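Scroll down for the structure; my scribbles are underneath it.
A protein chain is absent from this complex, but the other protein chains hold their places.
Chains: A and B, in written order; residue numbering restarts at 1 for each.
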């Protein structure tokens, strides 16, 4: 960390514009061996863009990059890897149709006599995943696993022995506490061995736990860089947002509202090898949290309730009347909206514009023959962009060109735009920055107060605690407990999860 | 694989047995390409009718455009020890092996219509077919006479690279070369289709300022010429009068066009060629006298004046 040796990576005066719109403006960034350097900033600040330039996925318009004091030009991700730079990109960027083992070893397959040795590849993959305590069938297609597992696989892939730089773009966005702890243990080991790590996250607690140094980007400019110990959280947030954040109080401690009438009720709803039959009642004006570890069945429960997947036992009733067999289309028409956890695979149509993506659910609700008039579409999109603070140059920009957090906001915006009575959210704030996060929590609570029935599945306990009036805790694909009101704290939830 | 071939042969053979219960003097196996277009079915029908007239036991096999099918049929003929085999080949190559088998069984093979490409020409007796080159020359000769050796010509070629297109073009050229006043000024491929002929003629009309100075249209087949006639009419021109229209095939629609004076001449591509093929085969079976490798079926040119056949 001391600088008698040159920095591992030095970026000087990096600029980058997309179609004339600047995303980075003369950014300097220095990374030393043996340090974990956190790169922070709001959604759309330019973090991902900067690391994409560093790792050869994008070419800078201007600026220079030095590796161990030597100027280098990284023309592609393959070149970056050859230089010892390993990366986990924000959007899990692997091949979903290939097996886990192939994904882990892709491009670096172990060879015997010049031919790929699949057995060795599987072994290598298993060993890597073991370090992350992940024991899964490495021959199954990657796409068949949930996002969190995919994210772990991506991390496993990046843990090359001969790497000198490890770049992690929101690696913990869909991990829960346990996996995160494991990851941090590995990072500390690597750090001790002299690895230089770039760590991007919106979880400030994690940043303070692991990082040695923090650099902050705002609107594409570097606005500050300091040792972590020397930068109090409040100051950091101000630096990121350019203003102070009035901390939204943990859970509006307001008196527990009189919960309204049951709207959507699951009776013995279940699906084999998916989730054990469960009962759950969603009431108007009430927010229910779904908590549980990775693989405990949060997503499964949410999908079953929305009707994205058909149940094979039990039934759903809406206002007391059975819903018949479920489908997303039917659910939407009845006023149930859903926000899937995997925004890239299940949420967004990346080539369509922000406006069109926001419009989709509302439009299906209206049916194809009654298109929303063009200026109403525009008004709706503008309103949503405004309400959720989506950073985009305009509503016609393809969603795929937004930053990760802003894409997530579009998924949310779509669900909200359909004006649902029941809203089912799965990891709704994955990758969303602190400012916007507080904003969204407030928004959701307000909608609840207006009579929305809400179900939130999240790996983030703080989020669950912040929004829920009631929490259902899952373990091993079954609901193992429910708590409400003042009982809802991190500790009680963790206790339930652990099987107390 | 071999097993399958055998099985196929047996099935084909069985079917053919059913066809010929009567005792005939001569048994001939005929392997036809398929039944696409107008010409080929007419050809098949004529072969069958002529066989009846000649008292030949004809074993007919339709290859449906596939060479495997054709090879299978020929092997079945060999197994049945027919007296002679007539093949209208699907493709040019890949014949050496099966023709050797026929030779070992002492069965003479005759080719109808298309040629084959074999290293040893003695594997077949002869090819009996019309001469595309001659058709071109006939058209050229008629045009030379009709225009008194003075004519600028637009040509509608067949599918580029196909044998009839190449030969009809060459034959036509050999004649008009003899006349300094004759010249092909525009030449394009209309792919042997009506649509193609129409498109090409439309373009010619535009690029030659309404066919100014052009005296004739030579089309490698009637379909294209019929398309050209439509294009001219739509442009307000008089085909058959403003331009001499000569083509090859003599299809029914062309007969009508000739009668209406919208076309002037068409060289007949005979489909009734059984009467040319069988005598060659029968004579050879009688005296085994070697034949030249190509027996040409004569071509006729029809004009509006020629009474329809």
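What we mean here is this: a contact is a pair of C-beta atoms (placed from the backbone, for glycine too) under 8 Å apart; a residue touches a chain by one contact, two chains touch by 3 or more.
One rule holds in what follows: contacts and distances are computed from a predicted model.
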Tell me the UniProt name of the left-out chain, picking from "Monosaccharide ABC transporter membrane protein, CUT2 family", "Histidine kinase domain-containing protein", "Cysteine desulfurase IscS" or "CDGSH iron-sulfur domain-containing protein".
"Monosaccharide ABC transporter membrane protein, CUT2 family"
Absent chain's touching partners (shown only) are A, B
Among B:44, B:157, B:225 or B:247, single out the residue that touches the unshown chain.
B:157
Which one touches the absent chain: B:176, B:200 or B:258?
B:200
Touch with the missing chain holds, among A:7, A:220, A:289 or A:428, for A:220
Residue among B:91, B:118 or B:253 that touches the chain left out of view
B:253
I need the residue numbers on chain B that touch the omitted chain, in ascending order.
36-38, 41, 157, 160-161, 186-189, 191-196, 198-200, 202-204, 206-207, 209, 223, 226-227, 230, 234-236, 253
Touching the hidden chain in the full complex, which residues of chain A are there? Just list them.
17, 19-23, 42-46, 52, 55-59, 70-83, 87, 89, 93-95, 98, 103, 106-109, 219-220, 241-243, 245-246, 308, 327-329, 331-333, 338, 340, 345-352, 356, 359-361, 363-372, 386-387, 389, 391-394, 400-401, 414, 435-436, 438-439, 442-443, 446
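In the analysis below, only the chains that are shown with their structure count from here on.
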Per the C-alpha means, the centres of chain A and chain B lie apart by a whole-Å value of 71
